[in-house]
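The structure follows.
The other protein chains are all here in position, but one chain of the complex has been omitted.
Here the chain labels run A, B and C in written order, and each chain numbers its own residues starting at 1.
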Amino acid sequence: MVSIVALLHGPDRPGIVAKIAGWIHERGGNVLHADQHLDREEDVFFQRVEWCAAEGEDLDAESDLFAKMAEKELGMKVRMALSNERPPVVLFVSKADHCFHDLILRWKAEELRGEIVGVVSNHTDLDHPTQEYGLPFLHIPCTEENRAEAETAQLEFIRKQGAGLVVLARYMQVLGENFLNQVDCPVINIHHSFLPSFAGAKPYHQAYRRGVKIIGATAHFVTPALDEGPIICQDVNQVSHRNGVRDLIAKGRDLEKIVLATAVRRQLENRILVYKNKTVVFD
Amino acid sequence: MVSIVALLHGPDRPGIVAKIAGWIHERGGNVLHADQHLDREEDVFFQRVEWCAAEGEDLDAESDLFAKMAEKELGMKVRMALSNERPPVVLFVSKADHCFHDLILRWKAEELRGEIVGVVSNHTDLDHPTQEYGLPFLHIPCTEENRAEAETAQLEFIRKQGAGLVVLARYMQVLGENFLNQVDCPVINIHHSFLPSFAGAKPYHQAYRRGVKIIGATAHFVTPALDEGPIICQDVNQVSHRNGVRDLIAKGRDLEKIVLATAVRRQLENRILVYKNKTVVFD
Amino acid sequence: MVSIVALLHGPDRPGIVAKIAGWIHERGGNVLHADQHLDREEDVFFQRVEWCAAEGEDLDAESDLFAKMAEKELGMKVRMALSNERPPVVLFVSKADHCFHDLILRWKAEELRGEIVGVVSNHTDLDHPTQEYGLPFLHIPCTEENRAEAETAQLEFIRKQGAGLVVLARYMQVLGENFLNQVDCPVINIHHSFLPSFAGAKPYHQAYRRGVKIIGATAHFVTPALDEGPIICQDVNQVSHRNGVRDLIAKGRDLEKIVLATAVRRQLENRILVYKNKTVVFD
Partner (left out) sequence: MVSIVALLHGPDRPGIVAKIAGWIHERGGNVLHADQHLDREEDVFFQRVEWCAAEGEDLDAESDLFAKMAEKELGMKVRMALSNERPPVVLFVSKADHCFHDLILRWKAEELRGEIVGVVSNHTDLDHPTQEYGLPFLHIPCTEENRAEAETAQLEFIRKQGAGLVVLARYMQVLGENFLNQVDCPVINIHHSFLPSFAGAKPYHQAYRRGVKIIGATAHFVTPALDEGPIICQDVNQVSHRNGVRDLIAKGRDLEKIVLATAVRRQLENRILVYKNKTVVFD
């Protein structure tokens, strides 16, 4: 049965919860989940509410009505979705293939509420495997010289595929501010360290040199400030003096796969709100 | 500022959330937290809701009114509490002192929303430390012969101290059905394995013999069926072939302290609902 | 550079380490790693030692010489391997494909020091994907009636592929004692619970009913006693009242993949010794 999901946030005031629950109930709907959060420092209210509308209602119309109510009467910013929407997803990759296979296999196993629709790369290594999975592959080398041109082609591909999400699955290039301004969907990246430690290039090498006893991986939304976007999900693993850089890289691969897949799944299930460079994740 | 906490559960039906939020709002209250859960197999609705009543309201009266409404109009079972209540807690101990010190130090550091008011033991080892903490100590040896007598004395102590919670902080005795029927507050135990593995005596020895690579600890409510009560909290630690029984015991102590303290804290903050030998923990 | 690995165990006595290190040094070898363990309860000595022989030595001959010395002079049981050996591996699968893809992709990514050479299944679901990976697939339905016949065909396939390891990658059938007596290589299974909890069928359903707060996965060697073989590797994940059986299954898949892959990698790198239904894992 198809349900409606609303993600809201805005200035707190008394009665928001009652208003929302009352509105849904009056219109014959039934709440399946409701999760809220109040940021007491900023006095901002966040909610994810999922409900079944009364039988026979047009879900898009109901969704619109709710959004208007929440915006006008409660002053909320609202994002609406239906539970059967499956946003198209475009992957960006380079040479490493572990997150690439992992995401595609999870998609095929129906773990993700979206459709992977294409792969963009600055290398050709994953052209053949992409085709074996039956997906279009766009190869665009990326250099300082052709950046503008490359970004145009990437954006065109994203639009053509109708992407609702771009996932950098170990795409080892920085996306320019221009690209980020023009792409009109969220972009999630996996960084192979527990940010803010070891931002930038070669984090496992940095971790090895510092002699840390824990390595990590971080999935975050991409913003123009490199590796400083809102963090969605992190996980870590113990390491020891016995582990060289190659071991850290191997141990890290499993972290990267799970952390990135978790972030992508939560985004596709409309569980993430962003506020002041942080995330509220209703899981 | 003092808030009201309600824990509810009962048969699901449309509009419960709206009714509750509406009731609080209409009476001038303001919801601070609300967390709900729907067991779809059993169609049982669970909620923890915490709110500030309108200024000047008598909180006990407000609490009673809410409880009546939820029981009569929504068919819910209800438990009410005020956020400034600090239930008296009685600890049962034997010889091991790690959970004993840990809970008392957390209490003194104001991590627990309750008051430790006394210690019961079948041994005298912790008599002196209990007195140094300024607490009464009841020493009751426990044998097959004097069980009835011992339980009577324990129950009397619990009642005299007005306990709202009994915590078995490594009390190495089984509590009889008679005791459990008469004690009129929850009893939390820490078992030193990840139940249901290694129920019963000497779980670390059992774990060592089986050659597991992970050991654990489990906090649960005590029921007449030994080590089979509703599980509140579990945690684990990796071990290896290098670890003998003594190492498992030492590693386990840290698990036991944290798992038991977490369960006690959640109970004192009214975050736990029990249903069909399981717990719903709103944390 | 190819190195020699020896795995030894036997009754402890003074001077074993000195004898082994001395023997290698005298013959011009250089120790790369040496790890030992002494089981003080049983007085059994375990060692994994890896070394480079003197230049120009025949490695197989050197290996044999060492084994004879360790057996005769030190009374040890010995297993020898060269670091460039890549034992053939046969996978057994049923319908679930997550461990199947995971192991094959790790093999292709060169994370495993072995060669996957074929797949056996009682279902046809993974026939096509197996062929896409370029591997032979043996389909043998398994019923009470045809068990003897099926096992004969399985054993024949294993022998034909020259398997040095059989991996039950979510093969949902019990292997008979007859099979286990005749297969002349280790068999590793992944069980989807933290054994000894929830042995037998449908462990996630059992875990859900018991209301545990942690689920796990266990890789172990297969012995005739179901789910009671020596444990190689375990890992766990937190769950909550929000997680239904389907969520436990989904969360469990990631555990199963990592735990099984870790066990297979350690076995292929000759890091595991079995003794009294336990493992010594030198990692």
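Throughout what follows, contacts are C-beta pairs under 8 Å (C-beta built on N, C-alpha and C of every residue); 3 or more make two chains touch, one makes a residue touch a chain.
Keep in mind that this is a model prediction, so the values were computed, not measured.
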Full-complex contact with the absent chain, from C:I4, C:I24 or C:I188: C:I24
Sole contact to the chain not displayed, among A:P87, A:G164, A:G216 or A:G252: A:G216
Chain B, residues in touch with the chain not shown (by the definition above): 97-98, 101, 105, 109, 111, 132, 250, 254, 258
Residues from chain C at the interface with the omitted partner, ascending: 14-15, 17-22, 24-26, 30-36, 38
For chain A, residues in touch with the removed chain: 37, 40-41, 46, 194-198, 210-214, 216, 230-236, 240-242, 244, 277-281
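By our rule, only the chains that are shown with their structure count from here on.
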Farthest chain relative to chain B (centres taken as mean CA coordinates): C
Fraction-based call for chain C against chain A, same above half, different below: same
Geometric centre distance via CA averages, chain C-chain B, whole Å: 41
Euclidean distance of C-alpha centroids - chain A vs chain C, Å: 37
Junction residues of chain B - those touching two or more other chains: none
